[in-house]
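Have a look at this one.
On to chain A.
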Amino acid sequence: MNFPAAHLEKLAKLVDSVYNGAVSSEIVQADTKIPVLKINSRDIRKVVELVVHHKDLGFTYLNTISGTHLAETREDESLDLKGFEMFYVFSNSQDFSSLAIKTTLPENNPEIDTIDDFSGSANWFEREIFDLLGVNFKNSQDLRRIMLPPDWEGHPLRKDFKEGSHYNGIPTTRSSELEAIRIE
Partner candidate 1 sequence: MTQFIYMFIFAVIYLLSIAVAAGFLTVVERRIAGRMQSRIGPNRVGPQGIVQWIADAVKALQKEDIIPTDAHSFLFKIAPYLVFMGVFLTLVPIPFGAYTLMENLDTGIFYVLAMASFVVIGVMMGGWASNNKWSLLGGMRSAAQMISYEVPAALAVFVVVVMAGTLNFQKIVFSQGASPVDWYVFRNPFAFIAFNIFFIAALAEGNRVPFDIPEAESELVSGYNTEYSGMRFLFFFLAEWGNLVVIGALVSTLFFGGWNFWFEYTLEFSVPGRYPIRFEVLGFLWFLFKVSIFVFIIIWIRWTLPRLRIDQLMDICWKYMVPIGLFASIGILLWMYFVPEKSLADTIMRYSMTSFGGLTILYFFYRVFQNLRVTKAKIYANPFV
Partner candidate 2 sequence: MSLYHEMPENIFVTSVDQLLGWSRKHSLWWLLFGLACCSIELMHTGGPRADIERFGSAPRGTPRQADLIIIAGTLTYKMASRLKLLYEQMAEPKYVISMGSCSNCGGLFDKAYSVVKGVDQIMPVDVYLPGCPPRPEALLEALVILQKKIQKEKYLRK
């Protein structure tokens, strides 16, 4: 549901007033249908706590956490940053209006505080990002690989991921064509 424009400014003011400017935030109404709150990555827990627990907001429903690797090779004016971009989507459980929180992490040693105590599902979303992108979630209750086998090397959704020629003795490319013999 479209977030009312009036709410947007209210939210920005709210963030400012609660933290007295200690939290840098910026509201952008991007192409997304939902408003995006840009924050500094070290403030993530403060902002999420405000968004989830404040009685005027109540965005208790975590839709998803998404992460993106912004690599050097694809750098241009729209994606001007090198590093990782985290994208949290929260929804209000009453009218299901959504709000996104966006933050960026440096490319080497990306770290962010975990939010898995705010939502039961956050841990799995974080594990997926840890697995595929290699973002480290500090103080997470259970941070293991989720999609890939434990002995996997590298984080495949990074832009610079290179696939090896073999994995556990299985070649990763197909050398020969199928030799199918039809039996009559």
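Selection criteria: all candidates are chains of the complex that A comes from, given by their letters.
Note that contacts are C-beta pairs under 8 Å (C-beta built on N, C-alpha and C of every residue); 3 or more make two chains touch, one makes a residue touch a chain; residues count from 1.
Quantities reported herein were computed from a predicted structural model and do not represent experimental measurements.
Put simply, of 1 or 2, the chain that touches chain A in this complex is 2. Chain A makes touch with candidate 2 in their complex at residues 147-149, 156, 161, 163, 167-168, 170-174, 178, 180, 182-184.
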